[in-house]
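What follows is a single structure, written as structure tokens, with notes after it.
Only one protein chain is missing; all other protein chains are in place.
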């Protein structure tokens, strides 16, 4: 059995609303470093990737995440995820 | 100043649903005896007027009343009333 | 805002009533409608016959609608209650409440329906599927309890 973090997998990231605007991308495919186990880990790594990311996640508690189109928490494991989304609190309805 | 019950006034009574069916009338104009001061007094008198009335008011607590199209209680004074209605609990909506 | 109350034999069109009630008021953000339909009671019923007290029906629903309008900040409030013979699947009653925000629209419509059930002078009688005339529908304790929630 191989460990999930042994070989960094490529991951689709999608961004919405002001998260999308601050990062300047609607989506991208990334390969996070080994040891990126949770949403919080992923955010920490994304913040090192430039000013837009830093601005988008300046208050990480505000940004929501979804793994494969299901709401996720900062501590949720991203193992096996195909698509991870980041967005502000929802304002639909 | 004359007392309200000094001269018995004529009064329109209207009946609905099974109260109407048991009495056998949709409406009638009556002159209750002097001293008929409240809805409860009126019901007591009506029950003396025949079998249909007795059946309609066999359980007076169940029959509702309205004075001039406003809900009224057994103790409500009927002084000055033009139209008094009796009916079962409402089942609209 | 003056509530609209109509007592009528004719059917009504929910979409048209909502459109009319909300037209031209861009402060409205929420519209709740309640429609009461005649059920067939698992095939037992051919129709409901609704008797009402003309005059008092309008007056009483108007009073309760006025109370709702005083209690919640509404932009529009409508109640329509039909009488006469109504078949399963047909509409009996309609309440529409419009306001800026959803909470007050939900509560006002809910309130008005609870009071319609217990205070509006209407009486339902069953016409049965076997062709006979059924009894008068009995008032439900549940409806009284529902109405008491608001006092």
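Worth pointing out:
Per-chain numbering from 1; labels A, B and C assigned in written order.
To be clear about the criterion, contacts are C-beta pairs under 8 Å (C-beta built on N, C-alpha and C of every residue); 3 or more make two chains touch, one makes a residue touch a chain.
Computed from a predicted model, the values in this text were never measured in an experiment.
Partners of the chain left out, restricted to shown chains and counted across the full complex, are A, C. Within the entire complex, the positions of chain C that touch the omitted partner chain are 13-16, 18, 22, 24-40, 42, 88-89, 100, 102-103, 105-106, 109-110, 113, 146.
Where chain A meets the omitted chain, the residues involved are 14, 16-18, 66, 69-71, 85, 87-93.
Methods note: only the chains that are shown with their structure count from here on.
Farthest chain from chain C (centres taken as the mean of C-alpha atoms): A. Chain centres here are Cα means. That of chain A falls 49 Å from that of chain C. Distance between chain A and chain B, defined via averaged C-alpha coordinates, is recorded as 74 Å. Multi-chain contact residues of chain C, defined as those touching 2 or more other chains: none present.
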